[in-house]
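Scroll down for the structure; my scribbles are underneath it.
Note that this complex is displayed minus one protein chain, with the remaining chains in position.
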Amino acid sequence: MAATTLRVHLFAGMAEAAGARHLAIAWSGGTVGELRSAVAAACPAIVALLARSAIAIDGRYATDASAVPVTADVAVIPPVSGG
Amino acid sequence: MAATTLRVHLFAGMAEAAGARHLAIAWSGGTVGELRSAVAAACPAIVALLARSAIAIDGRYATDASAVPVTADVAVIPPVSGG
Amino acid sequence: MAVVACRLVHEEIDTAAVLASVADAAAGAHVLFVGTTRGVTGDVVTLGLEYEAHEPLAQALLGNLADEAVRTYALTSCAVVHRLGAVPVGSASVAVATSAPHRREAFAAAEWLMERIKCDVPIWKREEAADGSRTWVHPDGPSAAVVPEHGS
Partner (left out) sequence: MAVVACRLVHEEIDTAAVLASVADAAAGAHVLFVGTTRGVTGDVVTLGLEYEAHEPLAQALLGNLADEAVRTYALTSCAVVHRLGAVPVGSASVAVATSAPHRREAFAAAEWLMERIKCDVPIWKREEAADGSRTWVHPDGPSAAVVPEHGS
């Protein structure tokens, strides 16, 4: 599958640490676990928080084994503090 | 002690059963337990509910052993249903 | 420091005002419980309720309960309002508000207060059924107050 650019949304302290609200990740398909590695490589500043974060794919929380299509809407969800 | 008339307040279903919001009980002093007997004798219509009721003396719940002075403000408190 | 307000009223309860009355800079959690007259219980229709109280005793006991709630749950504030007289379907008969730094205490205190109000405080309701008959409600069993927990 041809590599495309996946837009990964960041929020809150993670966006602050990255200095950006999105990361552009080269992606030709794979699992959430593989995407985590790619995100960590692209932005070392968020590695510690990323390890404690969930990944949402197309508006649903995903496990590390889930597939991430090249068309996916991806968000990293660090520990929440709403309420 | 000279007998006087104690005014005993009734409420809700007990006032309805007695057909009155107060009973006048001849009283020369005694315990709450003795007062219960006097009230039951004065108004047989409320005996069943009286057995399930608390007695308040001067604005506080009282045990059957408590003294009821001739000047007491007495109320019979049947099972409650507020809220 | 904690503010406590307990009232018996004969008019509509302003539930927003009850909630607002427990605001406090140290409070992050506020719970408001509102009990209303149910119009329908399963298939049974209720036309309205009427409440009566031993007012001085009820007022004193509500104050005791609120004070105890503030101490036990370390509330920042607490308010209890009970309506007496006729309460139409859908209207509030009772409102309890609590505030605390965190939510667990605010919830627990409000729930405890409602349990105690329903068991201990000399207030009675009369239900008007669909056929117009009216019945005072005296739950089965002895009054919980027969074994006194307040006073002597």
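Per-chain numbering from 1; labels A, B and C assigned in written order.
Everything below uses one rule, namely that a residue touches a chain if its C-beta (ideal position, glycine included) is under 8 Å from a C-beta of that chain, and two chains touch if they have at least 3 such contacts.
The structure presented is a predicted model; accordingly, all values stated were derived computationally and were not measured.
Counting contacts over the entire complex, the absent chain touches A, C. Where subunit A meets the chain that is not shown, the touching residues are 9, 11-13, 16, 49, 51-54, 56, 59-63, 66, 75, 77-83.
Where subunit C meets the omitted chain, the residues involved are 15-16, 19, 23, 25-41, 89-90, 101, 103-104, 106-107, 110-111, 114.
Operating definition for what follows: only the chains that are shown with their structure count from here on.
The most distant chain from subunit C, with centres taken as the mean of CA atoms, is A.
Measuring from the averaged C-alpha position of subunit A to that of subunit C gives a distance of 50 Å. Centres computed as Cα averages put subunit A at a distance of 74 Å from subunit B.
We define each chain's centre as the mean of its Cα atoms; on that basis subunit B and subunit C are separated by 25 Å.
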